[in-house]
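As you look at this complex, bear in mind that one protein chain is not there, while each of the others sits in place.
Our next item is chain A:
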Amino acid sequence: MHEMALALEIGGICERELAHAPESRLTGLGVQVGAFSGVEVDTLRFCLEVVLKERHGDVAIEIEREPGVAACLSCEVQFEVRAAPFECPDCGSVARGVTGGQSLQVSYLEVE
């Protein structure tokens, strides 16, 4: 539901980066979205297309998904997880917490 707010933030980051090179045109955008970032990827892509269209036209949007990783509460093993609850594959204990998959960042811009 908040993907439009995020797309507007990403649009702002693009504008600030492009301000260094006003002659450049944005042709591509890479965004990294963690499995636990709370973002619906298809909705974000749609919102980004809407936000970027007016000023930049068609921009190739690449969304890279970062897998979810949790750490075991008992044995400290790190393991990839998809949906809660997170149980350690080695000892069956619950996870102490999520150690990967929370990122939400602009990775790169492509300009020409």
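Of note:
By our rule, contacts are C-beta pairs under 8 Å (C-beta built on N, C-alpha and C of every residue); 3 or more make two chains touch, one makes a residue touch a chain; residues count from 1.
The criterion applied here is as follows: contacts and distances are computed from a predicted model.
Per its UniProt record, the hidden chain corresponds to "Hydrogenase nickel incorporation protein HypB" from the list "Hydrogenase nickel incorporation protein HypB", "Na(+)-translocating NADH-quinone reductase subunit D", "Sarcosine oxidase subunit delta" or "Glutamine amidotransferase family protein". Within the whole complex, the absent chain has one touching residue among A:61, A:77 or A:106, and that is A:106. Along chain A, the points of touch with the absent chain fall at residues 1-2, 5-6, 9-10, 12-13, 17, 27-28, 31, 36-39, 73, 83-86, 94-98, 103-112.
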